[in-house]
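The structure appears below as structure tokens.
One chain of protein is taken out of this complex; the other chains stay put.
So that you can tell them apart, the chains are marked A, B and C in the order they are listed, and the count of residues begins at 1 in each.
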Amino acid sequence: MPGHGAAYFGKLAFGLVVMFAILAGLQAAPRRSRKIIIAFFTFLGGLYFALEFFYPAPSGENFLTGYQPLVAGLGAVIGSFAIGLGVFSLVQLHLRTLSRLRPGWGYSIVLLVSFVAMTVFGLMNEYSPNATVIPTVGGLWQSQNAHGMFRFLFSGGLSNLGSATFSIIAFYIASAAYRAFRLRSIEATLLMAAALIVMVGSVSFGTALTAGIHPKLTDGSENPWANLRIENIAQWLLMEVNTPAQRGILFGLTLGLLATSLRYWLSLERGAYFDKEL
Amino acid sequence: MNSTLWNRLQTIDRRIIYAVLLLFIIIPLFIDIPLPTYPSKQSQDFYDTLEKVAADKGNANKIVIVNGMWSPSTRGENQWQAEALITHLMQKHLHFATLTFDTQNDTVMQTSVVEPLAKKYGYVYGRDYVNWGYRPNAVYVITIKGLVTNIPGTIKKDAHGTPITSFAVMKNVKTRSDVAAVVDITPVESTETWLGLFEQNNSPPYLFAPTAVMAPTYYPYLDSGQIQGMLTGIKGAGDYEGLLHTKSFGSRIASALSLVYALIILLVIIGNVGHFATRAAKRREAS
Amino acid sequence: MQHASENWWVSGLVVLLSLIIIGKVLSAQRGRVPFIRRIPGLNAIDEAVGRATEMGRPVMMVPGISGLDVVTLQALSIFSYVARAVARFGNKSIMATIDPIVTGVAEETLRDAYADAGRPELFEEGDVRYLTGQQFAFATGVAGILIREKVAASFLFGAFYAESLIFAEVGQQVGAIQVAGTTQTNQIPFLIAACDYVVIGDEFYAASAYLSRDPTLLGSIVGQDYCKLLLLGIILIGIISTSLLTLIHGGPVAHLLHTLVDFLKVK
Partner (left out) sequence: MTEYLKHLLDPVLLFGALGTIAILSLVFKENRFYRLFEHIFLGLALGYDLELTWTTVLKPQFWDAMVHDGQWAWIMAVPVGLMFYGVYTQRFAWMSRLVFGIFFGLAAGTAFQDFSARFMPQVTRSFAPNKSLIPPPPTPGDPHALLHQVSFVLNNFLFLGIVVCVLVYFLFAFEQKNRAVLRTAQLGRWVLMFSFGAIFGSTIMTRMALLIDRMYFIFHDWLRLVKG
């Protein structure tokens, strides 16, 4: 460790020993107390934010506010150790496909190679972007450094593939509209009517339909009939119908969130995961 | 016509729909389809506001702040809005400063929009415009707050590391009162911060160019006059080009959009005709 | 509002609402099991799983694309019900996840659900698949699974964003029965257009109670209903006061109403 002596290693070792001792203690606790231990730590996890909110903060801060970056950092650091769960799960699946030569094993190779390449060149791009990774071969190609490789994988691959996937939605929105907008029931009809009004109101040929209604009268005053311009009807729909409906939904959603949070925090939740004997 | 033909109308193969959609999008890229543009009220307001700003002689030494929150992922809408806006600023000889809080915005904004247009309109860096560059999103709020009272102290250096006080365009720009207008080109929620921390009694004017999907959320602000003009996605960019009489790519894309919308509406009508005809035919068979 | 002390009446209200919910939960646990209305989309779960089994094709579940939060956990508890149905029918299920921690919790949830249904051997490694943390890479992965595994029933519950239509439309194209629900209201129209059954708004939160008929969860739903009525009451009082204020200017009544509205207002 640069800048730290042997004493620092001692501290690190001490930290590890203490933490493992605590975990060993928990592991040694009687089986039936495990549920209580979990409930306790769950409660503790939520307590910080709850207390920070409810404790009076006359100047906008209380004694807990300053620890927010620490708590967030701790959560992020510990949480990011879990990335292994994901990586193992995926890599294992593809290694298994590969070792048993199941159909499509070639694609597993492609996935694993892209994964390793991105990880390696991504990290090299952080630490030694100018390191040569592909040497020049006279007449065939120029040498390539780590940054170049990363740019190839990121700008050429990842970001274009992301945009392409996003743009697929354009096709799907068309086929979904064609299929779903049928005058089948009152509900389907309402869905269709609103969608068509808003669509027509938002493109030129639509606004052209009612462009004859001038916003101003000849005397310069406001024309009341201008409210019937298609884009104004669309806007009215979005503001006066959509907004209150959204608000009604929001009420239920937020209360649902509050109630569910309370059940998790106080370990009142039920269901397979929560009912299991440990 | 028999019922199978009607039935076909309501079960068009999706691949046919997709192929036609693709054609309707690609063709306008090559051919300029002269569809008339009818600017929406918000686009017209956007244009009129900047015209008014430009007409005011007191704004000659002031600056327009162009805040860009967009990245290549939404360039399909935001780049054309930016292009039309910068064109307008340059046509009217307004000074401006670009500022961004998105890591990828600076490159695309400068190389694809500002630099080519500066060449076209003879805009000189430092004299007519300046690039304040990128600031991390974490300091977004503090930066906007800082601009109110102390612009040079908040921005300090431009995108290339040169102190901004050394630029002629920044000579008289010290506080909010030296800002002629704020234009926000964005695919994310950035408005509240500007309205809450920077604006005072709707001054300087705040103009807004969001992606179309965001626009409906902001109608209340338009109603209350806190946002003086809005360009809704690519339709807004097309409107703006129409108002500037510089039909370029935004208008072409707006035409493509019109075609695509017409296609979808047509599909919905065809589907319904098929639906009803089939149902009627079935009823006839049953009776 | 960052802290309770900025507005004690609002934070008091939060506490009151919490107490109502907890109170209803506790009273339901003591045996006063309440009734809740029918939620149409959810009755279709068994039907969908059953049909998938008849066709000999698997069931797909996607718990949204956010990390481990309350919404995702709620989605997992709906899926634990789905998984039990899958195990009862002796079918196979695949769950795709976007977050490593969610992956861990999801594996546990499915394993427990299969065990609950008496078929622990049906759960296999690889049934829960972490794909990646990137939104659209995840979307291509899910689309690939839906097509290649010939999924016959697809369940989308959780927080979905723009990619919702990719999942729903691809699922529709492979002919899967689809049941969906999300807390992202902006995505509901697309789910309605492409799925067979959609639960709307906080039907999503009511789903696990409705499916499990567990007194705790039912009690919570009833508590939430009382909270809604309370909030509706506050809105009505607020509206009446503000409307009266535009009619009455000056005088003690106006003063009283002013005080009331100021009290109710949140900055």
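One rule holds in what follows: a residue touches a chain if its C-beta (ideal position, glycine included) is under 8 Å from a C-beta of that chain, and two chains touch if they have at least 3 such contacts.
Being a predicted model, the structure only gives us computed values, none of them experimental.
Enquirer: If I'm reading the header right, one chain is hidden. Which shown chains does it touch across the whole complex?
Expert: Missing chain, whole complex, touching shown chains: A, B, C.
Enquirer: Just one of A:170, A:183 or A:209 touches the chain that is missing; which is it?
Expert: Spelled out, the listed residue whose C-beta touches the missing chain is A:170.
Enquirer: Could you tell which one of A:66, A:215 or A:244 touches the chain left off the display?
Expert: A:244
Enquirer: Just name the one of C:49, C:113 or C:131 that touches the chain not displayed here.
Expert: C:131
Enquirer: Which of A:146, A:198 or A:272 sits in contact with the chain that's absent?
Expert: Only one of A:146, A:198 or A:272 touches the chain omitted from view, namely A:198.
Enquirer: Quick one: say which of A:131, A:190 or A:228 touches the chain that got left out.
Expert: Touches the omitted chain: A:190.
Enquirer: Would you write out the residues of chain B that touch the absent chain, in ascending order?
Expert: Against the missing chain, chain B presents residues 14-15, 18-19, 22, 25-26, 29-30, 74-77, 211-213, 215-216, 232-235, 248-249, 253, 256-257, 260-261, 264.
Enquirer: Please identify, in ascending order, the residues of chain C that touch the omitted chain?
Expert: Touch set of chain C with respect to the missing chain: 1-4, 7, 10-11, 13-14, 18, 34-37, 39, 68-70, 73, 101, 104-105, 107-108, 131-134, 137-138, 140-141, 143-144, 147-148, 162, 185-186, 188-190, 192-193, 200-203, 206, 221-222, 224-226, 228-229, 231-232, 234-235, 238-239, 241-243, 245-247, 261, 264-267.
The rule we apply is simple: only the chains that are shown with their structure count from here on.
Enquirer: Should the pattern of chain-chain touching be classed as line, ring, star, complete or other?
Expert: Line.
Enquirer: Can you figure out the chain closest to the middle, judged by Cα centres?
Expert: That would be A.
Enquirer: Using the average of all C-alpha atoms in each chain as its centre, how far is it in Å between chain A and chain C?
Expert: Inter-chain centre distance comes to 17 Å.
Enquirer: Measuring centre to centre with CA averages, how many angstrom lie between chain B and chain C?
Expert: 35
Enquirer: Where does chain B touch two or more other chains at once, residue-wise?
Expert: 14 - these are the residues of chain B that touch more than one other chain.
Enquirer: What are the residue numbers in chain C that touch two or more other chains?
Expert: If we look for residues of chain C contacting two or more partner chains, we find none.
Enquirer: Name, in rising order, each residue of chain B that touches chain A in their complex.
Expert: Touch residues, chain B against chain A: 10, 12, 14, 17-18, 21, 35-38, 40-41, 72-73, 212, 216, 219-220, 223, 232, 235, 238, 254-255, 257-258, 260-265, 267-268, 271-272, 275-276.
Enquirer: Taking the complex as given, what residues does chain A use to touch chain C?
Expert: The contact residues of chain A facing chain C are 52-58, 60, 62, 79, 82-87, 89-90, 92-93, 96, 104, 158, 161-162, 165-166, 168-169, 172-173, 175-177, 179-181, 191, 195, 246, 248-253, 255-264, 266, 268-273, 275-276.
Enquirer: Please output the residues of chain C touching chain A within their complex, sorted ascending.
Expert: Residues 2-6, 11, 14, 17-18, 21-22, 25, 67-68, 70-71, 73-74, 76-77, 80-81, 83-84, 97, 99-101, 103-105, 108-109, 112-113, 116, 125-126, 128-137, 139-140, 148, 162-163, 165-166, 168-169, 172, 183, 185, 189-190, 192-194, 200-202, 204-206, 208, 212, 214, 216-217, 220-221, 223-224, 227-228, 231.
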